[in-house]
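Sending over a structure as structure tokens; questions will come in a sec.
A single protein chain has been omitted; all remaining protein chains appear in their positions.
Up next is subunit A:
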Amino acid sequence: MPRPPKFASVGAVRRSFAPWADPDAKPLIRFENVTKRFGDAIAVNDLSLDVFEGEFFCLLGPSGCGKTTLMRMLAGFEHPSEGRITLAGQSLAGVPPYRRPVNMMFQSYALFPHMSVEKNIAFGLKQDGLPKDEIAARVGEMLRLVQLERLAKRYSSQLSGGQRQRVALARALAKKPKVLLLDEPLGALDKKLREETQFELMDIQHELGMTFVVVTHDQEEAMTMADRIAVMDHGRIVQVATPGGIYEQPKTRFIAEFVGDVNILEGNVLGQENGLWHVQTPSAEAPLTIDDPDEVLHSGQAVAIAVRPEKMVIQRNPPGPGAVNVLTGEVWDIGYLGDWTVYRVKLASGAILRVTLANRSRFVESPIDWDDQVYVTFAPDAAVILAE
């Protein structure tokens, strides 16, 4: 029975901005069946991808998944072994890096050590042969944008990590490229600075209306900044979706486990009833009831049920008689994080669940303790079925 899609607006999505949902929209960057081999190794495997103008796009994946190679092909430092890449409809084949309307912010920042901050920022503009006063004006504008006016005459060896990151950003932005590529832009910064800078990058992108393509292995970074995320593994794209789509409706077990924390319950499909799936699992006595109508499954099929820790409820009292999805176990470990408490619950089957609870009040009358017998429940629509 057809039902309206449940996950139309999950996460913090700009509702007014979704060119990928518009069938008439022309992508700015298009990868068509791109393969890249290094000798025998395949870095990128028959990959197709569209990125739209004005998008903040994240390539996310573990190291060695091919995300950096993909970006370097866009910058022109590597060339596809097969397939083609187009930018605004123009093929990029044979266009050297210095003729592409694309600029890159390098992971190491790659600031020229023999030039001052302002000379670094002016470098790209000089290559274009702009008049001196125009260059000076643009450099000033960039310095203001990244708030480094006072450090214009400094050299990179005299700057802190955060300041270098800003210079690298200003230098890459100075030519107002169609696409800005950022390779692990925040990797070298400490946690606090990283979070601030994430929001700053978003503001700058919004202000300039530029297309940003970011490579990162940090899922939190991708979730915070991106309009859409492409999760990569072994040279292929596993899923392209909004952060909310990736988190709430992961397509595979790899994505569910790579992005955020997740509990996986393995089992076998019993059948469907009123649009709800029943799945038998060794982790619970009664079959689980899962509301994931988009999946096409058959009876007896082995599946994995993915439930996020914050979508589970933990309690000491047995739930009412009509309750579904009840798992019983004992508290194995408790981690108090201030805002959250993490409970690790050991089920009778031996599986360990991770359940998080927001600490909404400062005092709890009788808190759940180590070795307590507990009941863990979750709503049918809190879980996602992943075909094995």
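By our rule, a contact is a pair of C-beta atoms (placed from the backbone, for glycine too) under 8 Å apart; a residue touches a chain by one contact, two chains touch by 3 or more; residues count from 1.
By definition in this document, contacts and distances are computed from a predicted model.
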Among "Putrescine ABC transporter permease PotI", "Twin-arginine translocation pathway signal", "Fumarate reductase subunit D" or "Electron transfer flavoprotein subunit beta", UniProt's protein name for the complex chain that is not shown is "Putrescine ABC transporter permease PotI"
Sole residue of A:16, A:157 or A:361 that reaches the chain not shown, by the stated touch rule: A:157
Looking at the full complex, which residue from A:49, A:104, A:237 or A:331 touches the chain that isn't shown here? A:104
Absent-chain interface residues of subunit A come out as 75-77, 96-99, 102-104, 106-108, 110-114, 123-124, 127-128, 156-157, 171-172, 175
